[in-house]
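The complex appears here without one of its protein chains, the remainder shown in place.
Residue numbering begins at 1 within each chain, and the chains themselves are lettered A and B in the order written.
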Amino acid sequence: MGLGYLLKRLAIMVPVFFLVVTMVFFMIRFAPGGPFDGEKAVSPEILRNLNEKYHLNDPLLVQFGNYLKDLVRGDLGPSFKYANRTVNELIADSLPVSLELGVTALIWALLIGLVAGGLASMKPNTVWDYVPMSFSILGICLPTFVIGPLLVLVFGIWLEWLPVAGWDAPEDRILPSLTLGFAYAAFISRLTRGGLMEIRSQDFIRTARAKGLSEARILIVHSLRGGLLPVVSYLGPALAGIISGALVTETIFNIPGLGRFFIQSAVNRDYTVVMGTALLYFTLIFVCNFFVDIMYALLDPRVKYE
Amino acid sequence: MKPVLEVKDLVAHFYTRRGVVRAVDGVSFTIHEGETVGVVGESGSGKTVCQLSYLRLLPEPPLRILGGSALLEGGLDLLKASPNQLRSIRGNRVSMIFQEPMTSLNPYLTVGTQLCEPLQIHGLLSRKDAAIQATAALERVGIADASAALKRYPHEFSGGMRQRVMIAMALTTKPKLLIADEPTTALDVTVQAQILQLLRDLQKETGMAILFITHDLGVIASIAHRVVVMYAGRVMERGTVDEVFYQTQHPYTQALLRSTPRLDVDQGKLSSIPGSPPDLTRLGDGCPFYGRCAYQRDACVRVYPPLRLTPTQHAAYCHLEGLPR
Partner (left out) sequence: MSSAVVVAEKGNSLWDDAVARLKKNRLAVFSLCLLAFELVICLLTPWIAPYGFEVQDLNNTLSGPSAAHWFGTDALGRDLFTRVLYGGRISIMVGLLASGVSVIVGVIYGAVAGFVGGKLDNLMMRAVDVLYALPFIFLVIILMVYFGRNIVLMFIALGLTQWLTMARITRGQVISLRQKEFVDAAHTMGVTGGTIVRRHLIPNALGPVIVYLTLTIPTVVLEEAFLSFLGLGVQAPMASWGTLIKDGVDVMEIAPWLLLFPAATLSLTLFCLNFLGDGLRDALDPKGAKD
């Protein structure tokens, strides 16, 4: 994998990013309704002033051009709903919360998924296989918005072991991150099991045994790298899924993160905030996919990106 | 000549849902220092399973070893050895190379890593010395620019080159016995000839014994000193190449030879063996070749034929007293 490929990959992000900006911008603007519609006590004059202040009366293309100019400087503009606050500030407040939630969920998913899948692959068709794989079917079939409330019901309301909402104490993190990570733990455990079993049936594992290697060395040196490739290539979609799943999780557990903020702003028609958060999401997912691809190429010497 | 490996009455069956597959059923043979023994048979005759079973390279279960012995030089019985003893022997005193050079090397590791592995794990050499040894081994099997090759991955080599890498890997530890499982089958004919020549040369240098598994009688004729003919998990005939090829004792061997084009004998028309190999889950008490044999008798279906030995140890399992020419 050459440096040229990496640069090309990054270069392709620019037009795609522009496409996304354009799409979201005009989608929002052509939609009926405006940011100040909901406010009752707004006289036509104030409304005009507000529109004037935020340049909403300019021709759309001019507004778009100005937005792009600001965007290049990294300025996502002022919020329409939160007076005197910029979108950058609002994101700076809520993004760390969402990142913490997402990263914790991903750590759960990898930890549970790799261990369960690894055990299952070493002892197929035993209890070590059946129990985690049955759980993983649950994880795949139960969506986040079912698992979350169920966990709250059992551990929060019935057993009263864990808090049901909020984001202050460390124990507040447990249920939300488990909720968000569960489905991915399930997928990762299946991919791990499948990947490792597939590798174990390969001729080169027989070669390794014929060389007199110990089972531990066969697992660590000869199987893990190839066996975990399916997990690595799943990390891209998993990260995207965790980011969108966070919308639900933050709603269920009342967490002041980016997801809840995104939905609220969309409902409030807070144009700049919606734009800003959506662009942030796209960028996050692009960057994650980019790194996943690099990781894949590093792990599999046969992969060559032109 | 000292025997390197003596396999006696080896019985190994697979216990599957479809029934018991009698994959290896009373196999005996011996291989001595510096000699090449060819094991021939159709696919499914158990020639590979037999070798893998006493090296304990097959998962148990479904395989179960039910009897016999496999004595290495020095008296260790592989069938009774502990996992640790087995590991210290595999890739060290007994090495193995496989049919598919494309898939038998790990695609995720460099050739160097894989080549040094046997030396390192058997505690023979340090990492640094192992790399030097590995370079020498690669050079010996005819790979140009060996030190650069160590840093490359298997997919960057051609099939013949990969088989050379496999051979180099098997020989770094200077094994007493090399088991070669159809090492040339997947290669084209010119490369095949080169690999056979390489094995012959290496044998002359090291004095190792080679157990050569193949279905190709031509390859046997060119490399082996002695032959074991297998069918349906059993030995049909064994002897020197000349004995088995020119004083054939068993109807199966005869049929096999008649179905192979030869330059040394005028065969007339080539004939294929009628019928198909028996279902290994449903073998009776008699000779497994009974249904396809041109000389079948009543005894053949009921009683497994006794071993008949000539004074030169040329042996066949057949009720027939002397095969009609």
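Here are a few things to note about the model shown:
Basically, a contact is a pair of C-beta atoms (placed from the backbone, for glycine too) under 8 Å apart; a residue touches a chain by one contact, two chains touch by 3 or more.
All figures in this text were calculated on a predicted structure; none of them were measured in a lab.
Under the touch definition stated at the start, the shown chains contacted by the missing one in the entire complex are A.
Checked against the full complex, the one of A:Leu6, A:Leu95, A:Ala240 or A:Leu299 touching the unshown chain is A:Ala240.
Only one of A:Phe64, A:Tyr82, A:Phe282 or A:Tyr296 touches the absent chain when the whole complex is considered: A:Phe282. From the set A:Ile46, A:Val131, A:Ile157 or A:Ile220, the residue in touch with the chain omitted from the display is A:Ile157, counting the whole complex. Even with one chain removed from view, chain A keeps its contact list with that chain: residues 12, 16, 20, 23-24, 27-28, 31-33, 137, 140-146, 149-150, 152-153, 157, 240, 243-244, 247-248, 251-252, 262-263, 266-267, 269, 274, 278, 281-282, 285-286, 289.
Here is the rule we use: only the chains that are shown with their structure count from here on.
Inter-chain spacing, taken between the CA centroids of chain A and chain B, is 54 Å.
Chain A makes touch with chain B in their complex at residues 202-204, 206-214, 217, 221-222, 225-226, 299-302.
Those residues of chain B lying in contact with chain A across their complex are 55, 57, 86-92, 95-96, 98, 100, 103-110, 113, 117-118, 121-122, 153, 155, 166, 169.
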